[in-house]
Each structure stands twice: as C-alpha cells, then as structure tokens.
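Here the complex is missing one protein chain, while the rest keep their positions.
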Amino acid sequence: MLTAALVAIMVSMLIALWRALAGPSVYDRLLAVNTFGTITVLFIAVYGFFTERPDFLDIALVYALINFTGTIAVLKFFEYGDMGYGRETETGEVES
Amino acid sequence: MDDAIINLGLLTMLAITALAVIRVQDLFAVAMLMGIFSLICAGFFVTLDAVDVAFTEAAVGAGISTLLVLSTLAITKREQSSRPRFRPVALLTVVLTGLLLVYATWDIHPYGDMSSPVHQHIGKRYLQESSEHTGIPNVVTSVLASYRGYDTMGELTVIFTAGVGVILLLGRSRKAAVNVDDEDDSRGTS
Amino acid sequence: MSIVSFISGGLLLTGGIVLIIGSIGLVRFPDFFTRLHAASVVDTLGVMLMIAGLIPLAGFSLATLKLFLILVFVLLTSPTAGHALAKAALHGHLKPELDTQEKGQA
Partner (left out) sequence: MWMMKTIAGEHHNAGRAELAMESNLVLRITAKMLMPFILLFGLYVQFHGDFGPGGGFQAGVIFATGIILYGLVFGLDNLRELVPSGLVRIVSASGLLLYIGVGVVSMLKGGSLLDYNLLSHDPVHGQHLGIFLVELGVGMTVAAVMTNMFILFARP
C-alpha cells in the first residue's frame, strides 16, 4: 500500500512539474513550486515508512517549515524588485 | 524493483528540470526551478539513505539558496543578457566528456557492495568503532567533527571568509553600488 | 490484514488519488485562480489524508509527534502562501477569467 502511495506521489510530482515548466505567469510557476514542495514533504515522509527509517521525518519537517520562506521571498522580490522594503506601514496596526 | 522505479522517476524529473533551467531565459523563473531541482535532489538523497546529505540539501536548497539567488538578482538583472548561440565544438566537448564519465562509472562498484574499496580501508573502522571512541551514535557527525576535524575547520574558515568578503564588498561602499545601479538604468533606457 | 493496516492503506490510497486529481487540476484548469483552487486540494486534503494514513503505521512514538507537527505546519503555511499568492496575483493585474466575459478571443 505504501508502494501505491509512493507511485501516486511521484505521478503527481511529475504533473506539478509540468505546470512549473509551462506556467505562463510567475504566479503559476510559484504555485507549482509550492505544491511541489508539499508533495515532496509527503514523498519523504512516506519513503521513510517505506524503508522503515523514521529518521527521514526530520527532513520532511524541515521542508514543512522552510518551504514557506522561499515562496514569500519570491513574492516579495516580485512585488518590489528588491528584498528590503521600508517599514512605514509598520505603524502599529498589529503591533499595538 | 520498487527502488528502481522510484529512482528512475526522480532522475527523469531531475533531468527535465535541468534542461528547463538551461532553456528558460528569465532568471527569476530559473531561481524557482532551481528550488524544484533541490527538492528532487533531496528526495533522491533520501532514496540513497544519505540522511545527513538530504538534510543539508533540504535546509540549504529550500530556504537559503533561493533567498540568496533572489537577492543577487535584485542587485543585478532579471534577464539573461544574451541568448546562447549554437556552438558545435562546445557540444562535442560536452558530449565526449559525458561519455567518458559514463564509461568511468562502469568501474564503480554497485551501490552497497561490501567489496568496494571504500569499505576496505578505514571506513569500516569508523562504522564499527566510532561509537565507542566518541560516544556519539551518528557516525557522520563524529567523522565530520572529530576524525576530520581539520577539514571542517577549513570549511568553516571558507564560510567565514565568504562572509568577510561580502562585508568588504557590499558593507561599506553603498554609495558606489548605488551609482553603478544608476548607470545600469540609464544604459537600459537609452 | 489487520484492521490498522486496512485503515492506513485506505487513507493512503484515497490521499494518493486526491493528490493526482489535484495536480491534474493544477495543469488542466484555465487560469491562475482556478489552479490555485486545485492546488489547495493537494495542500490540505491530500496532506491530511496522507499523514492520517501514516499515523497508524507509526504507532504511538516520537514519529507520530513529528507527523503531527508536519501536518500542523503544512496546514499553517500552505493556505497562507496561497493567500499571499492570490493577493499578489490580483494586485499584479492578473485578471480572473470570468464566465461573463466573452469566450473565443484567445
């Protein structure tokens, strides 16, 4: 059953890769990359159980935590053209 | 059999992504495709049982490397400057080198073969005795930090030197960098 | 076949089918916002089913806790990333393809 799950995961990886390669706009590619990351998390987790080495879950956990940062970075870069942006909007609507 | 199918699938995706990275002109898209490349790499390392390498690939490839590539793009340009021309000599060289490398792989022992040279010399001792010597179950950590301590010290010095280099290049002379940017812009619009 | 492996197998299979359906949607749907919708199926339902299928196999151990954490983090970050993407795309002048608009002008 784990084998079937692995095959399904790999098929969906391939399909998501297609969108990342084809994607007409940057957002399409980014969406595909994000989804690909999520599927990779699943791949690593399932493979860990497939080979009965739950050490692999640490790697999946890293991806689950860090994948987000890459997406946000790409979005931010695409909106401003650079990474750093001032903080005039940091006026305390959340902080206070 | 299952392993073979999985490895084949991962390597196919790796090759497709690599070709796409070469073909795509928008460096911004390339940065994202490199993210996918690193994800597939990490999956592949996982199938090879190299947990620590996969972990490094996961930590570096998913976060830091995309970030640094993007911030480099912010300083430079988004588009590849020129379309690469077709160069038959270069193609021939690359194909020949590739064939030589493929030929060289025939001498490599199969994955996990006990008679391969790696397992004949000191590797065996590390695997068997490092836990008693260092009291640490993870052999990779004990080899990196203890048996190969000099190497790791050198690597750390390299990272530190890279940091110092970035500080020297970008830390002080911000004005000069801004001037370069302006020049670039004016050249682009004219 | 014990009841545990039966449950986990069923969840894993369903999860796999959901993953494939979601990623087919990611490719087949006509514009970005509908694709976002398809991807969110993978990011939430697919992940939930898969992790839920793995938890019975892990039993009661540290691995279960890690799986649970993976689930929590993916469920936290993926919808947020989707939200940020949709917002950025909308402000980046990516128009949703609406039914009221004329077709056939491609």
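For clarity, chains are labelled A, B and C in written order, and residue numbers in each chain start from 1.
In this section, a contact is a pair of C-beta atoms (placed from the backbone, for glycine too) under 8 Å apart; a residue touches a chain by one contact, two chains touch by 3 or more.
Predicted model only: the values in this text are computed from it and were never measured.
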Touch criterion as defined above, residue of B:L11, B:I64, B:L99 or B:I122 at the omitted chain: B:I64
Subunit B residues that touch the omitted chain in the full complex: 51-52, 54-56, 59-60, 63-64, 67-68, 71-72, 74-75, 132-138, 140-142, 144-146, 149-150, 152-153, 156-157, 159-160, 162-163, 166-167, 170-171, 174
Residues of subunit A in contact with the chain not shown: 24-26, 55, 58-59, 61-62, 65-66, 68-69, 72-73, 75-76, 79-90, 93-94
Where the missing chain touches subunit C, by residue: 31-32, 73, 76-77, 80, 83-84, 87, 91-97, 101, 105-106
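Methods note: only the chains that are shown with their structure count from here on.
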Chain closest to the middle, measuring from C-alpha centroids that were averaged per chain: A
Cα-centroid distance, subunit A relative to subunit B, in whole angstrom: 19
CA centroid of subunit A to CA centroid of subunit C, Å: 11
Subunit B and subunit C, separation of their C-alpha mean positions in angstrom: 29
Subunit A residues counted as touching two or more neighbouring chains: 7, 13, 30, 58, 67, 78
Subunit B: positions in contact with at least two other chains: none
In the complex, subunit A residues that touch subunit C: 1-2, 4-5, 7-9, 11-13, 15-16, 18-19, 22, 25, 27-28, 30-32, 34-35, 38-39, 41-42, 45-46, 49, 54, 57-58, 60-61, 64-65, 67-68, 71-72, 75, 78-79
Touch list for subunit B against partner subunit A, complex: 2, 5-6, 9-10, 13, 16-17, 20, 28-29, 31-33, 35-36, 39-40, 42-43, 46-47, 49, 51, 54-55, 58-59, 62-63, 66-67, 70-71, 73-74
Residues of subunit A defined as touching subunit B within the complex: 3, 6-7, 10, 13-14, 17, 20-21, 26, 29-30, 33, 36-37, 40, 43-44, 47-48, 50-51, 53, 55-56, 58-59, 62-63, 66-67, 69-70, 73-74, 77-78, 81-83
